[in-house]
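Only one structure is covered here, and it is reproduced in the block below.
Of the protein chains in this complex, one is absent; all others appear in place.
Naming follows writing order (A and B), and every chain is counted from residue 1.
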Amino acid sequence: MRSLTRVFALAIASLLAWPLQAQTPRYGGELVFPVPSEPPSYDGHREETFGLIHPIAPFYNTLLRVDPFDKGGTKPAPSLAESWTTSSDGKTYTFKLHKGVKFHDGSEMTSKDVKASYDKIIFPPPGVGSTRKGQYADVVAVEAPDPYTVVFRLKHPSGSFIASLLSPYNFIYKAEILAKDPHWYETHIMGTGPFIFVEHVKGSHVVGKKNPNYWDKGKPYLDGFRAVFMRDSAAQVAAVRGERAQIQFRGFTPAARDDLVKALGNKITVQESPWDCILLVAINHKKKPFDDPRVRRALTLALDRYEGSKALSRIAIVKEVAGVQVPGTPFATPPDELAKLAGYWHDAEKSRAEARRLLKEAGVPEGFSFTFMNRGIPMPYEPLGVWMIDQWRKVGLNVTQRVIEPAAYFGSLRKGEHEVAMDFQCGYIVEPDLDMYKFLSSSRNPANYGYYEDPVLDKLYDQQSQATNVDERKKLIREFEKRVLDEQAHYLMTLQWHRIIPHSSRVHGWTITPSHYLNNTLDTVWLSP
Amino acid sequence: MGYYILKRLLAMIPTLLGVAVLIFLLLRVIPGDVVEARYLTQGSQFQSQDLMDQERQKLGLDKPLWKQFTAWMGGLAHLDFGLSMWTSAPITEEIKLRFALSLQLALMASTIATCLAIPLGILAAIKQDTWIDYAVRVFTIAGLATPSFWLGTLMILGMLIIFKWVPPMVFTPIWVNPWDNLALLIWPALAVGYRYCAVGTRMMRSTMLEVLREDYIRTARAKGLWLKLILTRHALKNAILPVLTVISMEFAFLLGGLVVTEQVFNLNGLGMLFVEAISHRDYTLTQALVMLVATFFLVINFAVDIAYAWLDPRIHYR
Partner (left out) sequence: MAASAQTLEELARHAEPRWPWLAAVANFARRRPLGAVGAGLVLLTAVLAATAHLIAPYDPLANDYGAMLAAPSAAHWLGTDAFGRDVLSRIIYGSRTALTVGLGASLLGASLGSLIGVTSAYFRGRVDLLAQRVMDVFFAFPVIVLALAVVAILGTGAGNVILAIATPMVPRCARVVRASALAVREMPYVDAARASGFRHQRIILRHMLPNVMAPILIMATAFLGEAILLEASLSFLGLGVQEPTAAWGLMLRGAAVEFAESAPWMAIFPGLAISLAVFGFNLFGDSLRDALDPRLRTQ
């Protein structure tokens, strides 16, 4: 009897201790995850696709990173730089680097490596591609006064400079290698990251193993990872469901989530978040009758976004009704204020009646037909296309869809021959300067596929960019939003994407953020048995 | 005979040249190029025309067409397939694994198709115009009529729901891990093999019918000996030949043509590589793939023709 009591006591004690144990990271295990697309090269400075980040980011570090536990995906955190200071005039940023950081080949990382990497990004030598060069147009020089200090000098102060350093693509490379061959990193991998490159079998997978000399002592927890390239989304879901893979870092559809939860119960944990991606409708102001703001307003008034949100969030990766900022973020317009803008009224009947009235006033006949150009990617372009065409039908517009395959899509947009087309915007961080840049006049933004000039809008943008007072900035952003979405209806916002990551409950230490480009270094991730 | 072989070999060259010219021009007519496909994925505000022009120069896309063509042809003459425009990796590396997968799948599917076609065809011929004949024809044509992606989706779903089993995510060559290899490929091989057995069955049935009409067979049937006779005499050999011909032709097609099957069964084969290469506007890779598949096709055609001429002396070739 006494032994039985002992057993009981032991059982109770271990039960009480269990939740605590679950929080302590456990070492070991290989994380397997599918990646929907394969990167064309290994150079983060050159590529723009998440297909590079997911399998390759674990081999590198960046100067700064977004805090991996910040659900909002905006908080800067130290990475290779352990601290930083800004000068009083806001034009000089000084970073102190960690000591004792080793590249995978054993050599030490110092400030010259950071300088060489950022020189490659900001001032690429001829023949070397850097896709984010334009983001650092304000930077005058990058200096390395001593081995553990890096200094950035700017032309004028910028509220978004730190945010620009958080880009997950800014891998820190070795200066000596870059000096010998600036293209070396396109076809080779050698960084300071928590994992060491093992192999990349083309068309199949990438394998990384734990870096035993990682500078962040105690990390990583995993023994390694395996990124498997799987294009078909049904196959990715099946892999997670069959427990061959533990997580997919981009996002699954609501149907996949429901299937996984039904099949695996509490072996699956679901993390959800608004996604810093949205599809917009570019209305070509060069094509009649879309030069008439009444016609454009009618197009946005016809869309019942609230019904759309309810319905489409069941079948597509969209959900929230959004203005120019991701809902729930600091500068986003609160829902009741948003409801005052055209296209966001809660009364759908009133909205459609107004749309019809405007069309009639503008002289657009009933049954007027136009072509909507869409991009050939199934999710969520297709369902949003079907939804919008149906909504426009309800106000007497006869729309046919012309789908262009992704490789040729933006080439077609740049030709400027479209009438109404789907455009898209994805960011790695929520920041009004980055998110609202799209709406600037064509003369300032060549990627404006509405092809319009609006100096009032441009002025509002500049004002908000330089505003130091947060409330003042919010006010300016609201004005900007009102002009671009309501008064002039230059562009239409559809629905904010919604990121759904159902993953094996064995995966811990990974927090979802609004961006699928963030939090992929995998140093904080661990597996429970 | 030797003269015939030489003639056929030489005939392949202009055809291959024609294929090369056709794919070269066809690709350049398609709007967009690899640089646009890579850098215009987002309507990013940070795009620059200089960057794109630079890249084009590096890839040789700014040179006049005839120069690009001769450069490619020159490379082929040395069996140098060049580098992929998308990844800058050697094309042989890109194709290696996918080719192994597609080849194995095509072989397995053809074998399954043959194993189904021969007995079914013989059965249908022997029992011509009876219920068995109709049943065989319905069975095989059903295979031909069912969309492969539908069948595939149902198969995978069925395995998932009933057996809670999912095929391996990655292709391992058969000499590395035969179990994983077969666990992945048996399902699409069955689906594809079933689909293509219809053509072979039809052919087997029709040649078998011819054999059955032969006088000596009819005599044997009257005497009750016919079955043994058919199965042991050369009659069967002659009947099978056209069937093998047909299946070999299908095999050549299977090599690069299983795009939808590969997508549904999540196979990393030549079909999906084709689609990717075209969508990336990767000229060099697409060209290499087309040449590879076309060569294969012509070689198999050639081999079948030679086999036919050799095995059946009744056929004369000018």
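We adopt the following convention: a residue touches a chain if its C-beta (ideal position, glycine included) is under 8 Å from a C-beta of that chain, and two chains touch if they have at least 3 such contacts.
Predicted model, so just to flag it, every value in this text is computed and none were measured.
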(message) Just to verify: which one of A:224, A:385 or A:509 makes contact with the chain not shown?
(response) A:385
(message) With the missing chain put back, one of A:151, A:201 or A:234 would touch it. Which one?
(response) A:234
(message) Out of A:256, A:395 or A:430, which residue would touch the omitted chain in the full complex?
(response) A:256
(request) Go through chain A and note every residue touching the omitted chain. (result) 233-234, 253, 255-256, 258-259, 307, 310-311, 314-315, 374, 376, 378-379, 382-383, 385-387, 389-390, 393, 401-405, 408
(message) Suppose we count only contacts with the excluded chain; which residues of chain B make the list?
(response) 14-16, 18-19, 22-23, 26-27, 29-31, 134, 137-138, 141-142, 144-150, 153-154, 157, 161, 198-199, 202-203, 206, 209-210, 242, 246, 253, 255-257, 259-260, 263, 271, 274-275, 278, 286, 290, 293-294, 297-298
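Throughout what follows, only the chains that are shown with their structure count from here on.
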(request) Please compute the C-alpha centroid of chain A, do the same for chain B, then give the distance between them in whole Å. (result) 40
(message) Give the list of chain B residues in touch with chain A in this complex.
(response) 30-32, 36-48, 51, 54-55, 58, 86-89, 93-94, 96-98, 153, 156, 160, 164-166, 168-171, 263-264, 266, 268, 272-273, 279-281
(request) Would you tell me which residues of chain A are touching chain B in their complex? (result) 34, 40-41, 48-49, 126-127, 129-135, 186-187, 201-205, 228-232, 234-235, 238-239, 241-242, 244-245, 405-414, 423-426, 437-438, 445-447, 449
